[in-house]
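In this view, the complex is presented without one of its protein chains, the others remaining in place.
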Amino acid sequence: MSISKTLNKSLWVYHVNSGSCNGCEIEIVATLTPRYDPERFGIKLVGTPRHADVILITGPVTKKMKEKVLRVYHQTPDPKLVMVIGACGISGGPFYESYTLAGPVDDVVPVDVYVPGCPPRPEAIIFGVVTALKKLEEIQSKK
Amino acid sequence: MATSETKTHSPIKTVIGPIHPALKEPIKFIFEIEGEKISKVDLAPGHNHRGLEWMATRRNPVQILYVAERICGICSIAHSLTFCRAIEQAAAIETPARADYVRTIFAELERIHSHLLWAGVAALELGFDTLFYKTWEVREDVMDLLEYLSGNRVNYGIMQIGGVRRDITPAQHPRIRKSLLNYTILFDELVNMFLEDSVLRMRCRDTGLLTREEALQLCTVGPTQRASGVAADVRQDNPYCAYGDLRVKAVTPDQLLDEVRGDVFDRIIVRLLEVKQSVDIIAQCLETLPDGPLLAIPKIMVLLNHLKKAEGEGIGRHEAPRGEVFHYLRLTADRESPAAWKVKASTYSNLLSWIKMLQGEQVADIPIIVASVDPCISCTDRVAVIKQGKTAVYTQEDLRRISREKTRRLRQG
Partner (left out) sequence: MIANKLSPEQIIEKFKAMLGKAVLAGEIIRRAEGRKQAANVQIWLTLDKAALKAAVRLLCSLHYPHLAVISGYDAGEAVVLVYHFYIYYGEWRGEYNVSLRISLAKTDLSVDTISDLIPGAVVSEREKQEFLGVRVKDIPDARRIFLPEDFPEGVFPWRQDETGIPESMVKKLYEAGKNEGEKRRAASVDSKSTRQE
């Protein structure tokens, strides 16, 4: 895999759980373990949105979390990318109708990359991040 | 750090969460802090409330099964198994013995996976990165095994009402045995690492105390309850699946050390011992796996028809890795979807115990105490310190840093 010259820094990722079942969470964390080791590409989970380039959002966005998701989105500096991990953030998935949901994610914030699956495998998540990387480069090269 | 500059004696309000995915109720903690001490704790759960029980009144039972699995991705066997047992009682379905055994094997694999995951998180909160990576690496092996047996890494889709969907064939036994051997070796290593390390002991001994009486009164469940000396375990008290044939005994910390204190350290010990117990249970199940069918009613359409006509109510219980999971289900003949479904996840019962454990402790101990109940991973995602009207934010990293600094201080001192 090539990380092109336009990528002038490592890709830092912040993760928000907007009401998911945890299935996607553990796969995201599993992605970060030595088995897959995405840190060799500089991909790293950070503890605050202010340091992040990519926001990973899981879950169908409950009403209580909607405002918090928005806040995280606005706290992340530009250029930023939003990735949805998992079926329930994309279209509700198993939680396709409910009275406490404000989702899916792209009803709340604009989304750049969708990673389907319930939950997606770690390989799929890495592939998603790499796709995001390309998109970020496109945005930067346009400037 | 925001707290260190305060000169006033008025308590400071601190909010943790709500990004905290424990089962269906992520939780926001509101702390009042005086200096380094926590003086008051309040909880605000509900950020993850997706209305599952309500959704169920609009679906048929087989569809609900998949929602039940997704109540929590880590306890996905626990909830689907419990749901199946509840509906089996309501509709008078008897599961075949082989299915009971296969269910047991999966449930115990899930326990190993969950406890390892937890041990890793605990190590991370305390600042033992080596241990964290070690446990998570082995956990990947459990995930592989689960994938090998069920076809999926998370949300296994193995349960079906009246039995299980996939068999464990004799050809698969060697692979399982090999993994079990690995876990036994790992168990010895982990026990050494956790018990011999004096700093870890200093951090965890007498931290986050919960007495036996409090554990009983607050209705706590699982390892949290057992670490306080209540020898209750659904697998022992009210056996189901294959547990009735195996004589499982509840694990309490006095089985390894000779006292019960009900602190974080005891909770670590209980979980470690349970990993070993699970390995034993799986080995026994493999040896005595009975022959026979896997499903009581193999045809889905027949099953659905049966469930449609069924009338009655049932309860399902299972000792999930984090504690007892309970489902209540009611079927009426006039409708296909259940008339009522109540899910009680383990953290639901352990909510109040946090308040007791955290009171009077230090800020640096929040991560490990919260983690010691084993909610889900990102429970301490964000902490906001509200100080004289202004809000400063503790991130998960800040908190973890404070916790780690404490470990380092102890190491050097």
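As written, the chain order gives the labels A and B, with residue 1 at the start of each chain.
Please note the rule applied: a contact is a pair of C-beta atoms (placed from the backbone, for glycine too) under 8 Å apart; a residue touches a chain by one contact, two chains touch by 3 or more.
Being a predicted model, the structure only gives us computed values, none of them experimental.
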Positions on chain A contacted by the hidden chain, ascending: 60, 62-64, 91-92, 95-104, 106-107, 138-139, 142
Residue numbers in chain B that touch the chain omitted from display: 25, 45-46, 49, 51, 53-54, 57, 89, 95, 97, 100-101, 216-221, 230-232, 236-245, 247, 249-250, 288, 290, 315, 317, 324, 326, 328, 330, 339-340, 342, 344, 348-349, 351-352
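Heads up, the rule we're going with is that only the chains that are shown with their structure count from here on.
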Rounded Å distance, chain A centre to chain B centre (Cα mean): 25
Contacting residues of chain B [partner chain A, same complex]: 18-21, 23, 26, 46-52, 54-55, 58, 66-67, 70-74, 76, 117, 133, 136-137, 139-140, 143, 153-155, 376-378, 393, 395-398, 400
Residues of chain A that touch chain B when the two form their complex: 15-17, 19-27, 29-30, 33-35, 46-48, 59-60, 62, 64-65, 68, 88, 93-95, 97-101, 118-119, 121
